[in-house]
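Scroll down for the structure; my scribbles are underneath it.
For this depiction, one protein chain was excluded, whereas all remaining protein chains were kept in their positions.
Then we have chain A:
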């Protein structure tokens, strides 16, 4: 598979209703907040996790789409992967003649990982080969997602009509009730920025097919990530800037500025309550050599 030939940047908008998009382990699982602005945050790794989960659901048993960084829940669903091709590693003796033996070996290992694992090919991985650190830098990079307006997390107390241990039951003399807490954001529209380097894709073999799968993952990943904590999450917009050349045709920040999210209902910098409170506009007056497509 040949690697992608164009650089891309994307703006990804998703929202949450009555849920916790990304808990903060530092704050008792409260939704993450930017302490300076009270805007909500979702980390890059949180979004990447969902991409991985989507791909492992969608490409179950497909060789070349294994996921290296696995969540237990997904593992249990997985059957033994069908694996084909490359029974024996290729004879690299001639190909890498001039390179030191260890480096050739390291490269072979890296290439094999890239071929077989979607997440290594896409996001990269660190391998302790002892030679050249054995790192793979993936072509796809995402930054933290930030909510457009400040969000106000709510603490919701809930009760459970059962207790965990007998001791607790005795203490309550059969009342058997426990209380718990849920943290939710009533509503938040989040904006994430992403970068895809064609040059790094060359090195990992991230192809156009992989790219299509990545877009598909961003489009559908929340549909397969339902849980009690998340509430209703939905991908709202995916705006992709494609550069004509591999190195790119315009600065990334100029392109990101083309996407404006404005508040149409209620005052800006106050919490919103639904997607209709926002309007998203894409300035079509683009730098030369850049085209925009809206995948959602």
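Everything that follows uses one rule, which is that a residue touches a chain if its C-beta (ideal position, glycine included) is under 8 Å from a C-beta of that chain, and two chains touch if they have at least 3 such contacts; residues count from 1.
The definition used in the following text is that contacts and distances are computed from a predicted model.
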item: Chain not present in the shown complex, as UniProt names it (candidates "pre-crRNA processing endonuclease", "Light-independent protochlorophyllide reductase subunit B", "Na(+)/H(+) antiporter subunit D" or "Electron transfer flavoprotein subunit alpha"); value: "pre-crRNA processing endonuclease"
item: Contact with the hidden chain (one of A:199, A:226 or A:273); value: A:199
item: Given A:4, A:142 or A:218, the one touching the chain that is not displayed; value: A:142
item: Selected from A:71, A:155 or A:269 as touching the chain missing from the view; value: A:71
item: Missing-chain contacts mapped onto chain A; value: 7, 24-26, 32, 34-36, 41, 43-45, 49, 63, 66-72, 75, 80-81, 83, 86-89, 105-106, 108-109, 112-113, 116-117, 125-130, 134, 137, 139, 141-144, 193, 195, 197, 199-200, 245, 247-254
